[in-house]
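Here's the structure we're looking at; comments come further down.
Excluded from the complex is one protein chain; the other protein chains are retained at their positions.
Chain lettering (A, B and C) follows the sequence in which the chains are written, and residue indices restart at 1 in each chain.
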Amino acid sequence: MSTYQPKPKDHFTFGLWTLQNRGRDPFGVEVRDVFPPVEIVRTLSELGAYGVNFHDNDLVPIEASLQERDRIVAEFKQALADYKMKVPMVTVNLFTDPVFRDGAFTSNRRQVRQYAVNKAMTAIDLGAELGAEVFVLWGGREGTEVDASKDPRQALQHYAEGVNYLCEYVRNQGYDIKVALEAKPNEPRGDLYLPTTGAMLAFIETLAHPEMVGVNPEVAHEQMSGLNMYHQVAQALYAGKLFHIDLNDQKFSRFDQDLRFGSENLKAAFFLVKLLEDAHYTGMRHFDAHAYRTEDGAGVQAFARGCMRTYLILQDKVRRFNADAEIQGLLRTIHAEQGEGTLEFSHDSLKTLRNLAFDRVAEGARGHGYEQLDQLTVEVLMGVR
Amino acid sequence: MSTYQPKPKDHFTFGLWTLQNRGRDPFGVEVRDVFPPVEIVRTLSELGAYGVNFHDNDLVPIEASLQERDRIVAEFKQALADYKMKVPMVTVNLFTDPVFRDGAFTSNRRQVRQYAVNKAMTAIDLGAELGAEVFVLWGGREGTEVDASKDPRQALQHYAEGVNYLCEYVRNQGYDIKVALEAKPNEPRGDLYLPTTGAMLAFIETLAHPEMVGVNPEVAHEQMSGLNMYHQVAQALYAGKLFHIDLNDQKFSRFDQDLRFGSENLKAAFFLVKLLEDAHYTGMRHFDAHAYRTEDGAGVQAFARGCMRTYLILQDKVRRFNADAEIQGLLRTIHAEQGEGTLEFSHDSLKTLRNLAFDRVAEGARGHGYEQLDQLTVEVLMGVR
Amino acid sequence: MSTYQPKPKDHFTFGLWTLQNRGRDPFGVEVRDVFPPVEIVRTLSELGAYGVNFHDNDLVPIEASLQERDRIVAEFKQALADYKMKVPMVTVNLFTDPVFRDGAFTSNRRQVRQYAVNKAMTAIDLGAELGAEVFVLWGGREGTEVDASKDPRQALQHYAEGVNYLCEYVRNQGYDIKVALEAKPNEPRGDLYLPTTGAMLAFIETLAHPEMVGVNPEVAHEQMSGLNMYHQVAQALYAGKLFHIDLNDQKFSRFDQDLRFGSENLKAAFFLVKLLEDAHYTGMRHFDAHAYRTEDGAGVQAFARGCMRTYLILQDKVRRFNADAEIQGLLRTIHAEQGEGTLEFSHDSLKTLRNLAFDRVAEGARGHGYEQLDQLTVEVLMGVR
Partner (left out) sequence: MSTYQPKPKDHFTFGLWTLQNRGRDPFGVEVRDVFPPVEIVRTLSELGAYGVNFHDNDLVPIEASLQERDRIVAEFKQALADYKMKVPMVTVNLFTDPVFRDGAFTSNRRQVRQYAVNKAMTAIDLGAELGAEVFVLWGGREGTEVDASKDPRQALQHYAEGVNYLCEYVRNQGYDIKVALEAKPNEPRGDLYLPTTGAMLAFIETLAHPEMVGVNPEVAHEQMSGLNMYHQVAQALYAGKLFHIDLNDQKFSRFDQDLRFGSENLKAAFFLVKLLEDAHYTGMRHFDAHAYRTEDGAGVQAFARGCMRTYLILQDKVRRFNADAEIQGLLRTIHAEQGEGTLEFSHDSLKTLRNLAFDRVAEGARGHGYEQLDQLTVEVLMGVR
C-alpha cells in the first residue's frame, strides 16, 4: 500500500481552516483545542501535502494590529520555509463577521461593499506576498432569506462591481493572480446568488475581465443541489475555467457536510478523479473538508491522511479502468460510430442532412451495453478486477 | 373578481402537450381521452389565452407522411385563424422516440445526432410557417445514467455543434427566430447535461452565435434542484437572455410534477410574477404544466383557467405590494444607504477605499428589519392588507 | 386586523431558546446581544403569548452551582407570576456539550448514557416544579456519521432504555407529565436515528410505557426529508399521540432553517392549522423558530409577532374554507359515495365483495374535480374569496 503515500508532487493542499476546525456546529460548542497555523504547516508537510491555503482571518485575526499582523505573517513564512510548504491559493473571509450579515459585495449598504472590497484587496496582497497564484472568492453571505429586500438583478450588478474592482486591482498591482469564484446554493443564507458552478461560469462572461476569472467548484456544494459534480467540472474544463477545485464529500440535498473526500459517493469521486487525471489538470488537488465532531487531534490527522490516500487509490483505479481490456473493448464498440466534425453548416452538409438515409426504428431498437459497462466500473472500484 | 379574467393582451400561452396530457405516468396508463389540437385551440381561445405552442410531434405524428402533415397543418392553421390564436413558440421532441434513448445532440452515434438536427430544422420550418418567434430546445435525453459511457466534455462539444447548426440554419433561411435553451437537472435521464439555467447561460457564451440564443427557464426544473427560481430568472434578465419562460409549480427536490402555476409555492410564484412585471418582460407567459391524473376534460379546463387566474391574482398582489405605503417606507429605509457606481476602479477610488473610515462593529450591530418586511409581504399575499 | 391580535387563550408558546437565538451559524459569529430569560418572559407576555418553554440549560447554565440554580429559578418564577405566563413544556439539552458528541442515550459509553438520563431527570424535576405537563425529548446527537461505529439495533435498544428509565422516574415521582419524542432526519449528525415522526411513533410501541409517550412533530424537520407535515401530524393524531407540536417553516430538502411559521410554505401551513383546528387539538401552539441573522432585538419581536399573527390569519382562512358554499358543495360531491364501515370481515361481507357488481372502466373514466377544489383553496388562501 506504500503506493498510496502522498508526496508533494501530487499537489495536495488543504485549507488552514480545515485543520483549524474545532467541531462547533449549529447545535454544539467547540470540542477540539486550537491548532495553531504553524503547527498545521508542520503537520501537513509531514503528511506529504504540497501546500496550505487560507482565508485572511485564518491566519491574521480581523482585530489584529498591523504590528501583530506582521509578526504572524513572518512566523508563518518561516514555517513555510522550514517545512517546504507552498501557499498556492489565498481567499478572503466575507462571512464570519456580523458586518457581512446581509452580504458583502451584494450588501444594501455602500460602505459594507466598500469595506468588503478593501478586505479582499488586503487578502490578495497577502496572497501575492506568499506566492499565491489563485485568489478564491466565495460569497458566503451574498444572498437572501427575504426576497423583498433586494432586487436580484441589482445584487448581481453589485457583485460584478466588486469582482471587477478586484480584477483591476490585481492588474494595477501587476500581480500574477487569477480569480476563482466558488458557488453554493444555500447555507448560511436561505438562498445564495449564483448557486451553481454553471451560474458562476455565466456570470463571469458579464465581467470586465473574464479572461482572468474562473471557477472553484466544490463537490459538496454541487451535491447539495443534487447535481452531478463530474458534469459540472467538465463544463468548467470545457469553458477553460477550472482554476481551482475543492474536494470533499456530502450526502445529496442536505446541509453542508464537508466530509472527507470519497467518504460518501465513491463512484462520483472516481469519475471526478478520472476527469482531472484524463484532462491533465495541472492545478492543485485542494481539500476543503474537516474531521467529524467526534474527533480529537489524532482524528484530524486521520482525516487529512484519508483525503489524500483515497485520492491516490482512486487515481490507481483510473489507471486500471483505462487499462482494462474488457472495459476498453466495450467502449470502442460504444464509440465506434461516434464520428466527428460532421455537423458544420454548409450547403453540402445541409443537403446531406436533409437527405439522410436513416432507419429510425432499427436504430431505436439497439441496446447500448451500459449495464455491463457500469457493472465493470463498479467492480474496478471494489477492487475485484 | 372579473378583474382576474384572462385576455389575449395578457399574453398567456399553453403548450398543446399540456392539454393533450392524458394522465399516463410511470405507474399508470392513460386516463383521459385524446384532446385533438384543433379542439385545444378552440378551448384555449375561449378561456382567454393568446396562443398555443407545440412540439413538432404534438401536431404532426413522427410517422406521418408529407401528405398527412400538410393536411394536419392546414387544418390547424384554419383553427388558429378561426379562433384568433397565435403560435409564438415552437419546439422539437427529441426525447419520446426510442432512437433518442441515449441522447439526440449528445448521442454517441453520429447518425442520431444528424437525424436530431434534421428533425429540429423541420420543426423550425413549421414554426416559421406559423409565425413563431422563439424556438425552444429542451434536450430531454442529453445526459447519462452511466458516466463511463460518454466524456462530458465531448458531449458538450456535440451539443454545441447541434445548436450552432440550427443557428446557422435559421440565419441561412432568413427566419426571424431566436433559440431558447431549457435546462433540467434529471428525469428522464439520471443526470442531464447543463442542468440549470445558469449552466445554460454559460454554455451559450461558448456558441458561435450567442446573440441569437437565450434561455427558457422552467419553475419546476429549477425547483427540482432546490434552487430559487426568482434568482435564476433574474440572472437570465441580467444577461439579457430571458427569451421565454415556462410557468408551473413543483415541490422541491423530487420528480418533475408540472403542477398548476402557483399551486405549491405561492410566495415564490409571487416574486417571479413581480420580477416579470417590474422588468416589463415583453415575452409570453407560457404555462408548461398539466392537470392531475385525477381529472377528466372538465378538470383539464379548470387547470388551464387556474394557471391564468393565479397569475392575474399575483399580478394584482404585485400592484398592491408596490403601492403599500408601509412596505415602501420600509424599503426606502433599507435602501437608503445603497449608493451606486461607487466601485469603479481608479487611483482616487482606490485611495478612498484604502482609507475608508468605517465602524465595522457599529455596522455589524445594525438590524435590517427583514422579519417585518417579509411578514408584510406574506400578508399582502394572503390578502389581509 | 385587530382580529389577528394573539391572546393567552390562543395557547401560543415559544421556546426561551427561540428568542435567545443570537444569530450564530456555521459560518458566522453571534450578532445579537444576550436576551435574558426574565426579559423574554416579559416580552412574550406583552406580545400575547400564553407561555414559555425551555431546555434546562436555556435557563440554568450547565456549570451553575445549586445555589446559582436556585437563585435563577426563583427569579424566573417571579417573572412568570408577574407576567402571568405558564411553562407548559420543558425539555433537556443533550446536544450542546462536547460530552454528547457521539450521542447521549445512544452513546457507545455507558457513563455518558447514565449522565444523560440523570440530566434529563433533573430537567423533568425543574419542569414539574414549574407546572410543565409535557417533557419533550429531542435526541439531537443520537445518530452517526460513521455507520461502522454503532450497531443501529443496539442504538435503538439503548435509546429505549433511556426513555424507559425516564418514564419510570416520572411515575415513581408521581409527576403528571407526558413524554413527547421529536424526530429529525439529520443535522447536526450525518444521520439521526428515528428520523421521522413515523419512525418515532413506531419506536414508542416498543417502549415499556407507550401510554405515556407521544410525539412532538416539527414542521421543518419533516420538510427537511421532503415529507408532507399535514400527513405526518394526521398519523400522530390517528394514533392518539400528538402530545405537542413545533411550528416553524423550511424550504424542502436542505439545512434546518427554523423560519417564521408560514413564511415559506403557506399552503402547507394552512392545512396544518386546519388539521389542528378541525381536530380540536387542545395542546399548545408552540413556535420553535428564530429570527433571521439579519435582525436585531426589534426584528426578534417582529419575528415572534409574525408567527402568532400568521397562525391567526390562517385560522381565519380555515373558517372561511369551512364556510365557503362552493368549496363545501364540491366536497359533498366528492365525498358522496364515500360510505363507512363497509369493510368489516364476515362471511356475508366476503360474499358481497366476491360478487361485487362494479364497472371498473366507467369508474376509471370519472374525473374528480380536484383542480377546481385546489384552485378555490388557493384563492381562499390569497384572500380573493
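Odds and ends about this structure:
Assume a contact is a pair of C-beta atoms (placed from the backbone, for glycine too) under 8 Å apart; a residue touches a chain by one contact, two chains touch by 3 or more.
Remember, it's a predicted structure, so these values are computed and weren't measured experimentally.
Checked against the hidden chain, the listed residues C:Val29, C:Ala74 or C:Val146 yield one contact partner: C:Val146. Across C:Val117, C:Ile245 or C:Met284, the single residue that touches the chain missing here is C:Val117. Not every partner is drawn; the one left out touches chain C at residues 62, 97-99, 101-102, 108-115, 117-118, 121, 145-149, 151-153, 155-158, 161-162, 164-165, 168-169, 172, 185-186, 191, 193-206, 224-228, 230-232, 234-235, 237-239, 253, 267, 271, 275, 278-279, 321, 327, 331, 334-335, 337-339, 342-345, 350, 352-354, 356, 358, 360-361, 363-365, 368, 370-371, 373-374, 377.
Residues of chain B that touch the chain left out of the display are 23-31, 95-98, 100-102, 140-141, 145-146, 185-188, 190, 224, 251, 253-257, 259, 292-294.
The omitted chain makes contact with chain A at the following residues, 1, 4, 31, 226, 251-254, 260, 262-267, 291-292, 294-300, 302-303, 305-306, 309-310, 313, 317, 364-372, 374-375, 378-379, 381-385.
Here is the rule we use: only the chains that are shown with their structure count from here on.
Here the CA centre of chain A is 30 Å from the CA centre of chain B. Note on chain placement: the centre of chain A and the centre of chain C lie 38 Å apart, centres being C-alpha means. Multi-chain contact residues, meaning those touching two or more other chains, occur in chain C at positions 31, 251, 253-254, 292, 294.
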